[in-house]
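Can you keep this structure in mind? I'll have questions shortly.
For this depiction, one protein chain was excluded, whereas all remaining protein chains were kept in their positions.
On to subunit A.
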Amino acid sequence: MGNKQTVFTPEQLDAYQDCTFFTRKEILRLFYRYRDLAPQLVPLDYTDKPDVTLPYELIGSMPELKDNPFRQRIAEVFSENGDGNMTLDDFLDMFSVLSEMAPRDLKAYYAFKIYDFNNDDYICKSDLEKTVNKLTRNELTPEEVSLVCEKVIYEADVDNDGKLSLEDFQHMIIRAPDFLSTFHIRI
(Lines give C-alpha, C1' and ligand atoms only; values in the text may rest on other atoms or scores of the structure.)
Protein backbone atom coordinates (compact mmCIF):
# COMPACT_ATOMS: atom_id res chain seq x y z
CA MET A 1 0.00 0.00 0.00
CA GLY A 2 1.19 3.54 -0.66
CA ASN A 3 3.50 4.90 1.99
CA LYS A 4 3.08 8.50 1.06
CA GLN A 5 1.53 9.84 4.22
CA THR A 6 3.66 11.84 6.62
CA VAL A 7 1.25 12.25 9.46
CA PHE A 8 2.14 9.13 11.39
CA THR A 9 5.08 6.82 11.50
CA PRO A 10 4.32 3.38 10.07
CA GLU A 11 4.59 1.92 13.57
CA GLN A 12 2.04 4.37 14.86
CA LEU A 13 -0.36 3.52 12.08
CA ASP A 14 0.02 -0.17 12.70
CA ALA A 15 -0.51 0.33 16.40
CA TYR A 16 -3.70 2.29 15.72
CA GLN A 17 -4.88 -0.44 13.41
CA ASP A 18 -4.36 -2.98 16.14
CA CYS A 19 -6.10 -0.91 18.75
CA THR A 20 -9.13 0.12 16.72
CA PHE A 21 -11.41 -1.46 14.16
CA PHE A 22 -10.26 0.83 11.41
CA THR A 23 -8.08 0.29 8.42
CA ARG A 24 -5.15 2.47 7.53
CA LYS A 25 -7.20 4.60 5.16
CA GLU A 26 -9.95 5.11 7.68
CA ILE A 27 -7.53 6.16 10.38
CA LEU A 28 -6.04 8.77 8.10
CA ARG A 29 -9.50 9.94 7.10
CA LEU A 30 -10.42 10.26 10.76
CA PHE A 31 -7.28 12.21 11.42
CA TYR A 32 -8.22 14.70 8.72
CA ARG A 33 -11.75 14.94 10.13
CA TYR A 34 -10.26 15.66 13.54
CA ARG A 35 -7.96 18.25 12.06
CA ASP A 36 -10.78 19.92 10.13
CA LEU A 37 -12.47 20.76 13.39
CA ALA A 38 -9.60 23.10 14.29
CA PRO A 39 -6.87 23.32 11.64
CA GLN A 40 -4.89 25.88 13.57
CA LEU A 41 -4.70 23.75 16.68
CA VAL A 42 -3.94 20.36 15.19
CA PRO A 43 -0.50 19.94 13.58
CA LEU A 44 -0.08 17.91 10.43
CA ASP A 45 2.70 15.91 11.92
CA TYR A 46 1.85 13.48 14.66
CA THR A 47 5.09 11.55 14.60
CA ASP A 48 6.25 13.11 17.84
CA LYS A 49 2.88 12.60 19.52
CA PRO A 50 1.95 16.21 20.24
CA ASP A 51 -0.40 16.79 23.12
CA VAL A 52 -3.38 18.44 21.46
CA THR A 53 -6.85 18.48 22.94
CA LEU A 54 -9.92 19.84 21.21
CA PRO A 55 -12.66 21.40 23.37
CA TYR A 56 -16.04 19.75 23.61
CA GLU A 57 -17.84 22.45 21.65
CA LEU A 58 -15.91 21.56 18.52
CA ILE A 59 -16.51 17.84 18.95
CA GLY A 60 -20.19 18.34 19.64
CA SER A 61 -20.61 20.36 16.47
CA MET A 62 -19.64 17.49 14.18
CA PRO A 63 -22.47 16.60 11.84
CA GLU A 64 -22.52 13.03 13.10
CA LEU A 65 -22.99 14.14 16.68
CA LYS A 66 -24.79 17.41 16.65
CA ASP A 67 -28.28 15.93 16.59
CA ASN A 68 -27.58 13.21 19.08
CA PRO A 69 -29.19 13.94 22.45
CA PHE A 70 -26.40 12.02 24.18
CA ARG A 71 -23.46 13.73 22.49
CA GLN A 72 -22.27 15.38 25.65
CA ARG A 73 -22.24 12.11 27.54
CA ILE A 74 -20.45 10.37 24.67
CA ALA A 75 -17.72 12.98 24.64
CA GLU A 76 -17.41 12.87 28.41
CA VAL A 77 -17.10 9.10 28.49
CA PHE A 78 -14.37 9.00 25.89
CA SER A 79 -12.36 11.95 27.09
CA GLU A 80 -9.39 11.81 29.44
CA ASN A 81 -10.73 13.89 32.26
CA GLY A 82 -14.40 13.30 31.73
CA ASP A 83 -14.91 16.88 30.66
CA GLY A 84 -15.59 16.27 26.99
CA ASN A 85 -12.30 17.59 25.61
CA MET A 86 -10.75 14.97 23.37
CA THR A 87 -7.34 14.15 22.05
CA LEU A 88 -6.87 12.35 18.77
CA ASP A 89 -6.50 9.08 20.63
CA ASP A 90 -9.82 9.57 22.37
CA PHE A 91 -11.38 10.59 19.10
CA LEU A 92 -10.24 7.41 17.38
CA ASP A 93 -11.30 5.35 20.34
CA MET A 94 -14.78 6.84 20.32
CA PHE A 95 -15.46 6.16 16.69
CA SER A 96 -13.92 2.74 16.89
CA VAL A 97 -16.28 1.66 19.64
CA LEU A 98 -19.24 3.19 17.81
CA SER A 99 -18.32 1.63 14.47
CA GLU A 100 -20.21 -1.34 13.18
CA MET A 101 -17.31 -3.72 13.65
CA ALA A 102 -17.21 -3.37 17.40
CA PRO A 103 -18.59 -6.37 19.27
CA ARG A 104 -21.63 -6.34 21.49
CA ASP A 105 -19.76 -6.62 24.78
CA LEU A 106 -17.61 -3.63 24.09
CA LYS A 107 -20.54 -1.52 23.01
CA ALA A 108 -22.58 -2.61 25.99
CA TYR A 109 -19.79 -1.55 28.35
CA TYR A 110 -19.54 1.89 26.86
CA ALA A 111 -23.30 2.28 26.50
CA PHE A 112 -23.58 1.69 30.23
CA LYS A 113 -21.04 4.40 30.88
CA ILE A 114 -22.86 6.80 28.58
CA TYR A 115 -26.24 6.34 30.22
CA ASP A 116 -24.77 6.63 33.71
CA PHE A 117 -25.14 10.37 33.99
CA ASN A 118 -23.81 10.77 37.49
CA ASN A 119 -20.85 8.45 36.99
CA ASP A 120 -21.52 6.36 40.05
CA ASP A 121 -21.26 3.04 38.22
CA TYR A 122 -24.97 2.47 38.56
CA ILE A 123 -27.84 3.58 36.38
CA CYS A 124 -30.26 4.84 39.00
CA LYS A 125 -33.75 6.24 38.61
CA SER A 126 -32.58 9.78 38.06
CA ASP A 127 -30.28 8.61 35.27
CA LEU A 128 -33.23 6.83 33.69
CA GLU A 129 -35.41 9.88 33.99
CA LYS A 130 -32.78 12.01 32.32
CA THR A 131 -32.47 9.46 29.54
CA VAL A 132 -36.21 9.35 28.88
CA ASN A 133 -36.51 13.08 28.89
CA LYS A 134 -33.65 13.42 26.47
CA LEU A 135 -35.20 10.80 24.22
CA THR A 136 -38.63 12.37 24.13
CA ARG A 137 -37.54 16.00 24.51
CA ASN A 138 -39.66 16.31 27.62
CA GLU A 139 -42.88 15.47 25.83
CA LEU A 140 -44.04 12.81 28.25
CA THR A 141 -45.83 13.76 31.42
CA PRO A 142 -44.00 13.23 34.71
CA GLU A 143 -46.32 10.30 35.50
CA GLU A 144 -45.49 8.65 32.21
CA VAL A 145 -41.78 9.21 32.75
CA SER A 146 -42.03 7.74 36.20
CA LEU A 147 -43.97 4.76 34.93
CA VAL A 148 -41.40 4.07 32.25
CA CYS A 149 -38.46 4.29 34.67
CA GLU A 150 -40.13 1.98 37.13
CA LYS A 151 -40.88 -0.53 34.40
CA VAL A 152 -37.27 -0.46 33.29
CA ILE A 153 -36.01 -1.11 36.79
CA TYR A 154 -38.58 -3.85 37.25
CA GLU A 155 -37.54 -5.51 34.02
CA ALA A 156 -33.80 -5.28 34.19
CA ASP A 157 -32.83 -5.10 37.84
CA VAL A 158 -31.76 -8.60 38.72
CA ASP A 159 -30.04 -8.04 42.02
CA ASN A 160 -32.92 -5.95 43.21
CA ASP A 161 -31.15 -2.91 44.52
CA GLY A 162 -33.37 -0.42 42.73
CA LYS A 163 -30.74 0.54 40.20
CA LEU A 164 -29.01 -1.09 37.26
CA SER A 165 -25.49 -2.30 37.74
CA LEU A 166 -23.20 -3.09 34.86
CA GLU A 167 -24.16 -6.76 34.97
CA ASP A 168 -27.88 -5.98 34.94
CA PHE A 169 -27.43 -3.66 32.04
CA GLN A 170 -25.31 -6.05 30.04
CA HIS A 171 -27.60 -8.94 30.74
CA MET A 172 -30.49 -6.91 29.35
CA ILE A 173 -28.82 -5.24 26.40
CA ILE A 174 -26.99 -8.28 25.05
CA ARG A 175 -30.30 -9.76 24.03
CA ALA A 176 -31.68 -6.66 22.39
CA PRO A 177 -32.09 -7.17 18.66
CA ASP A 178 -31.66 -3.52 17.71
CA PHE A 179 -28.75 -2.65 19.90
CA LEU A 180 -25.98 -3.26 17.43
CA SER A 181 -27.67 -1.40 14.66
CA THR A 182 -28.68 1.67 16.64
CA PHE A 183 -25.57 2.08 18.75
CA HIS A 184 -23.58 2.80 15.68
CA ILE A 185 -22.11 5.92 14.12
CA ARG A 186 -20.88 5.83 10.60
CA ILE A 187 -17.95 8.09 9.83
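The criterion applied here is as follows: contacts are C-beta pairs under 8 Å (C-beta built on N, C-alpha and C of every residue); 3 or more make two chains touch, one makes a residue touch a chain; residues count from 1.
Keep in mind that, in the parts below, contacts and distances are computed from a predicted model.
Novice: For the chain that is missing from this picture, which UniProt protein name fits: "mannitol dehydrogenase", "Response regulatory domain-containing protein", "Transmembrane channel-like protein" or "Glutamine synthetase"?
Specialist: Its UniProt record gives the name "Transmembrane channel-like protein".
Novice: Touching the hidden chain in the complete assembly: which of A:Thr6, A:Thr47 or A:Thr136 does that?
Specialist: A:Thr136
Novice: What does the interface between subunit A and the hidden chain look like in terms of residue numbers?
Specialist: Touch set of subunit A with respect to the missing chain: 15, 18-21, 23, 63-64, 66-70, 80, 89-90, 92-93, 96, 98, 102-103, 105-106, 108-111, 115, 128, 131-132, 135-137, 139-141, 143-144, 146-148, 150-152, 154-156, 158-162, 166-167, 169-179, 182-186.
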